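Next up is a structure, given as structure tokens.
The complex appears here without one of its protein chains, the remainder shown in place.
And now, chain A:
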Amino acid sequence: MRMPRFLHAWLMLGPALLLLAAFTHVPALATLWHALFSTPTPRRPAVFVGLNNYAALAEDPIFWQALWNNLLYALGTVPMSIALALAMALWVNGRLRGRTAMRIAFFTPTVLPMIAVANLWLFFYTPDYGMIDRLTRLLLGWGPTNWIGSQETALGAMMAIAVWKEAGFFMIFYLAALQAIPPSLLEAASLEGASRGRIFWRVTLPLLGPTTLFIAVNAVINSFRLVDHILVMTQGGPDNATALLMTYIYETGFRFWDTAQASALTGVLLAVLAVIAALQFSLLGRRTHYR
């Protein structure tokens, strides 16, 4: 018996496609669809409202603050965690003593669950007793600071945690990429008279291009996605100072049960991510060397 080729192909694709569709594509499309209806209540079923939910968002100052906060959060965490990851990878890639211990140390934050991380940093940030305050008192002579309780410092405090958690993870990718660079390339460069800086900028960094693109895309997505520590530590406060798109979606959807508004917010989040990813691939991708 001979099966037609297309049947064979669909049978092979079927299981994965079914799971992906059921748990990813259909819910995503359903969310976008729900964003066009009002929130149903026991007395009043959902009615079609067109783009009214989006219009309501446009007039919601908290939405704009969350969006702005999220941009700051991305701008603060993405370059910082990439730079730190690269620096750590370059460092532990060298022939230093105890580099295995260093690698483990840098990687540890990654394996900790975000909730545990949040607890850890609650200790660090505790006014007066916490490690941060002790350090600032010792080194700078500052008084106690309520790092996560005051509007000026809360967002920065959350960003520091994200960088701390992510840099070690991205370091692993850089480390793997660094070890894949043939040593003879670096030897050839140094024999040709290139200084260490020149070798880094003209050889190492371009060869790490694909890795950097991969990490950058992931870091940007994470900056919109990984908000567990904010939910645990500040719930978006004080006074929305640490509200991000994701925390605002959570709050709207699961605290106020305004599912229509939450769906519209999700639509905005998806659009933002899609635009950023497209930009990254076209801008960086053109200048990135793929072997």
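By our rule, a residue touches a chain if its C-beta (ideal position, glycine included) is under 8 Å from a C-beta of that chain, and two chains touch if they have at least 3 such contacts; residues count from 1.
The rule is simple: contacts and distances are computed from a predicted model.
The chain absent from the displayed complex carries the UniProt protein name "ABC transporter ATP-binding protein", chosen from "Multiple sugar transport system permease protein", "ABC transporter ATP-binding protein", "Fe-S cluster assembly protein SufB" or "Putative zinc-finger domain-containing protein". Among A:Leu32, A:Val203 or A:Leu270, the one in contact with the hidden chain is A:Val203.
Between the chain not shown and the residues A:Asp128, A:Glu187 or A:Asp239, the one that touches is A:Glu187.
Residues of chain A that touch the chain left out of view are 182, 184-185, 187-195, 198, 202-203, 206-207, 209, 289, 291.
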